[in-house]
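Complex shown without one protein chain; remaining protein chains in place.
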Amino acid sequence: MAYVSVKGGEKAIENAHQWLAEERRGDPTVEEVAVAQIREQLSLAVDRVMAEGSCYDRDLAALAVKQAGGDLPEAIFLVRAYRTTLPRFGGSEPVDTERMNVRRRISAAFKDIPGGQVLGPTFDYTHRLLDFRLAADGAAPPEPAPLANEPQAWPMPTIGSVFAHEDLLEHDVRSGDDAPFDLTREPMSFPAGRDQRLQALARGDEGFLLSLAYSSQRGWGSTHPLCGEIRLGEVAVEFIPEELGFPIEIGEVTLTECQMLSGFAGSAQKAPQFTRGYGLAFGHSERKAMSMAIVDRALRRGEVGEDVDAPVQDEEFVLYHSDNVEASGFVQHLKLPHYVDFQADLQLVRRLRREHFERLNPSKEAAE
Amino acid sequence: MSTAATRPNEAERYYNYAYLDEQTKRMIRRAILKALAIPGYQAPFGSREMPVPYGWGTGGIQLTAAIIGPDDVYKCIDQGADDTTNAVSIRKFFARVADVATTEDTAEATIIQTRHRIPEQPLKAGQVLVFQVPQPEPLRGLEARETETRAMHAYEEYGLQYVSLYENISAFGRIAATAGYPVMVEERYLMSPSPIPKFDNPKMDDNEAILLFGAGREKRIYAIPPHTRVRSLDFEDYPFEVQTWEENCALCGAEDSYLDEVVLDDAGNRMFVCSDSHHCGQRRAEGHVGPMAGHQLANPVAEDGQ
Partner (left out) sequence: MTLGIDLSRIHPGFPDPVRGSQTVFRAIMDAVARPGLAVALNKAPEAPAPLARATGAIALTLLDFETPVWLDAGVLAGEAQAWLRFHCGCPLTSETQDAAFAFITRPEDGPPLSAFNAGDAKYPDRSTTVVIQLPHLEGGRPVRLKGPGIKGERTIAPQGLPGDFWEQVADNNSAFQFGVDVILASGDLLMGLPRSLQIQTEGA
C-alpha cells in the first residue's frame, strides 16, 4: 500500500484542538459540569492541582481540572503556566501550624497527646465498597456530621511540645534570616539546602514521592519512620506590606502537615535522639504529606551520617526527577518528530550491519 | 514601573509583549551575555514554565522571547522543515504574542529558532540562530550526576569523553555517534550541539551568526559568538567525518544537503529528500530538478494557506 504524505499545518492543529474540545465535553445531552461543582465535589483533585501547581486558588485549580478533562498532571501544568505570569508582591510570613484550626489531627506515637486525637474527615476507616446510592441522581445531601461537645484545642500543640522537656526530639532549626531558596526563580543547585529540597518535594509528583517513600519503607534507604503527627486544617496567611511595616492577615489556606519521627543512634558528639522528616501540602493531601516527610528524612542522611545507597537518599536523583511538569513534558516530547536523528541512526546501523556481514562472510562479499 | 506598551494585537493584552514578564526577560538576557562571554559554558538560568511542555522547545522559546522585537523576522524549523507541526505551533505563538513577521526564507529571517538542524544556507552577520536543547550536558550519557559533570567542565577533565569515543572505535571500528556529536569550543569547553546530525557540526565553526542554545527543562543557556572555533572531537587516525548519501535529493537533486528518508510503500521503496524544506523549495524554484521532481511531496497541498 502506498502512503500519502500530508503537510501538517495550522489547520491540522486547529482541527485537533476542536476535536479535543468535543471529547472533553463528552455527550452533549449530559449536563455540563460546572467549575463550582468540581471545586466543591472533586475537592481532593483540586487540592492536588493546587499543591503540585504551586498556586493556592481553588477556582483556578477547578477550572484547570475541567479544562484538562480530569487529567491531573495536565491540570497542574495549566496552573503552573498561569502562575508563572503572575506579578510577585513579596513573600508571606511563615505560617504557624500550631495556630491551625484543626479538622483532623492524629498521632501514631502516643495513645493520647495534648489536644487529643481528632479523627476528622478521612477515608481511613471507610470500607471500600462502591456506594451505588451515589450513582442515583438527585440524592439528598448527606446529613451534617454531629458537632463535638467541646471545641477543638487552639492553639493545637505540635508533637514537638510532647518531647520538649526531655530533648528527645531534635529541634526545628531556622536556617537564618535569608530569604528561602525559590525554585520558581532559580535553577536547582547542589548540594541542596533543606529549603530548596522541601520546596521541590512540595511541588513534586505525588505518585513519584509515594513510590520513593514506599521503597524506603521496604528497605531501600530505610528510616524506620513513625507518624508522629498528621494534621489538617486552616491557617492564617500574613503579609507585611512595605508601607505598613507590620503583618496583616491576607487570607487563610488549608494545609496538611506531617511530622515523621525516625530514630537516630547518635554519634561521638551527639546523644541519641529522634529526628524528623517534614511534609506539608496545600489542601487535604495526606498521602502526599506523609510521602514527602519520609523522603525529606531519607534525604537528610548526610546530616545524620548515614550512607547513601538507595535512590530515595540521593538528592540529585530525587529532586531532578520529582517534578511531573518536567517529567511529563520530556517523556512525551518523544512524540515530536525525530526524523533527522533517526535518519542518522539508520544510516549508521545499516553501515554497521553491512560491515558485520562482510566480516562474517568475506567470500560471499567477493562473490557479490 | 509601567510596562504598558501600545501594541496592535489587543487580543493578547492579558500577557506581556512576547509572553514573558520584563523581569524574566532581564534574567534571561543577563544569562545570554554571560554565555556569550564564556563560549560553550552552560549558564544556569531561572527557567520558567511556558505554555508549551518542557521538551517541546521551552528553552528556545524563552531565548526567543527574551530577544525578539516587532522589527524582527522570525523563522521556526523542526527537523529542518518549516511545516512540521511543532514548528508551525511555535511560529504561530510568536506571531501572536510578539506581533512579529514570520518567514520560511532563511536569508530573510533575523531570528531562526530550530530543533535538530542548522539550515543548509550559510547564515550571515545579524542573524541569531536559537537552538532548542533537550539535554545540554554533553557528558550526561557518561555521568548522570550534575555535580560530577559540572566539576569536569570546571577543571577541564574530559578524559571520560575521549575514553568513550575510543571504546566506540574498538566496538564498531568507528565513532558511532550520529547526532548530538560533542564539540570542543575554543579548545576549552566541551559542548553538546543539541541533537543536530553531525552533518551540521562543521557549520558551527567560524559561523557568521550568533548561536544561542536554550534548555528550558534543564535550565541552562549556552552560546557561540560569531567566528568562534568549534571542533568536533576525533582522533588523528579516526578523523571526524559527516554523513553522506549515495542518493541525491529526489525533488531538487541536491548532492550536498542532509536528506530525510521517506518510505513510499511496504515493499522497501523509498525516496530521499532534503530535510531543509526551504532550501529544497528554493533550489526547485531556481530550476534544479531531481529524479522524482513530480512527486506530490514537492507540491503538498498547503492546508493552512501558508
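Note that the chains are named A and B in the order they appear, and that numbering of residues resets to 1 at the start of each chain.
As a convention for this text, contacts are C-beta pairs under 8 Å (C-beta built on N, C-alpha and C of every residue); 3 or more make two chains touch, one makes a residue touch a chain.
Being a predicted model, the structure only gives us computed values, none of them experimental.
J.: For the chain not shown, which residue from B:A154, B:A267 or B:A285 touches it across the whole complex?
T.: If we include the chain that is not displayed, B:A154 is the one touching it.
J.: With respect to the chain omitted from the figure, which of B:A31, B:I90 or B:L233 is a touching residue?
T.: B:A31
J.: Tell me, which residues in subunit B touch the chain that this view leaves out?
T.: So the residues of subunit B touching the missing chain come out as 1-3, 5-6, 16-17, 22-23, 25-27, 29-39, 41, 43-44, 66-70, 150-151, 153-155, 186, 188-189, 206, 210, 223-229.
We take it that only the chains that are shown with their structure count from here on.
J.: Quick one: report the Å distance separating subunit A from subunit B, using the average Cα coordinate of each chain.
T.: Measuring from centre to centre gives 33 Å for this pair.
J.: Can you list the residues on subunit B that touch subunit A in the complex?
T.: Listed in rising order, the residues of subunit B that touch subunit A are 15-16, 19, 21, 27, 44-51, 53-56, 58, 78-80, 83-86, 88-89, 92, 115-117, 134, 145-147, 172-173, 176, 178-180, 195-199, 217, 219-220, 243, 245, 258-266, 275, 296-297, 300-304, 306.
J.: What does subunit A use to touch subunit B in their complex?
T.: Residue positions touching the partner: 1-13, 77, 80-81, 83-85, 87, 184-191, 316, 320, 325-326, 328-333, 336-341, 343-348, 352, 355.
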